[in-house]
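Right, one structure below, let's go through it.
A protein chain is absent from this complex, but the other protein chains hold their places.
Moving on, here comes chain A:
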Amino acid sequence: MAGMSDADVQGQIAHMIAFIEQEASEKVEEIECKAEEEFNLEKGRLVATARAKIIEHFDKKIKQVELQKKIQHSNLLNASRLQVLKHKEKLVNNLFESISSDSARISQDDAQKYRKALTDLTLQALCRLLEPRVTVLVRQQDFQLMQSLIPGIQESYVGLTKGKYQVDISIDEQNFLSADLIGGIVMTAQNGKISINNTLDERLKHIGRQMQPQIRGMLFGPNPNRTFND
């Protein structure tokens, strides 16, 4: 190269080298800047997504716990109500047991009352059956009493039916009702084909079933939880 000294050439080369280095520095800075930017973006995105998922997860769990709490509370209330109802039932049953033994004592001690009961129970059954021939089962201890009452009963029956009906009543001498019963009769007709259980025990059971709500009301007052009272 004519006209350029060695120093000039060196200078130019040094200049070019500096330029190369400068370019490289700028490029590196650009890359580092980009790197930081992408780093923050990526990290931010990952964290935000994960946080949202975690929050949703725990919100769901909390809702579950709340629901369980409500269900459990409702179950406890129901169990409590049931407990009270069961106790009511027990008390009513106990009451009927004591009524039963009281009544048995009446049968035993109040002769007049029991005689009337036996008579009425027999007549009631006769009027339902309207059979010409019946058999009556009694407790062994009532046998003689029943025997003495039959003529009167037959007469009453004729009177009640205005003379249209009469009946032949026989007492079963082989079979007896349990001596533990409160009292009363079982009437059969047509060779045992028809049978009416008119014992005081059966009556008491029937009353218990029919009058359950009323008796509960008498004992415990009206039930505030009940919606229908027919």
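Note that in this section contacts are C-beta pairs under 8 Å (C-beta built on N, C-alpha and C of every residue); 3 or more make two chains touch, one makes a residue touch a chain; residues count from 1.
Here, contacts and distances are computed from a predicted model.
Not shown: a single chain whose UniProt protein name, out of "MADS-box domain-containing protein", "Spt3 protein", "AP-2 complex subunit alpha" or "V-type proton ATPase subunit G", is "V-type proton ATPase subunit G". In the full complex, chain A contacts the hidden chain through residues 1, 6, 9-10, 13, 16-17, 20-21, 23-25, 27-28, 31-32, 34-36, 38-40, 42-43, 46-47, 50-51, 54-55, 58, 61-62, 65, 69, 72-73, 76-77, 80, 83-84, 87-88, 91, 95-96, 98-99, 102-103, 106, 113, 116-117, 120-121, 123-124, 127-128, 130, 160-162, 164, 200, 203-204, 207-208, 211, 215, 218-221.
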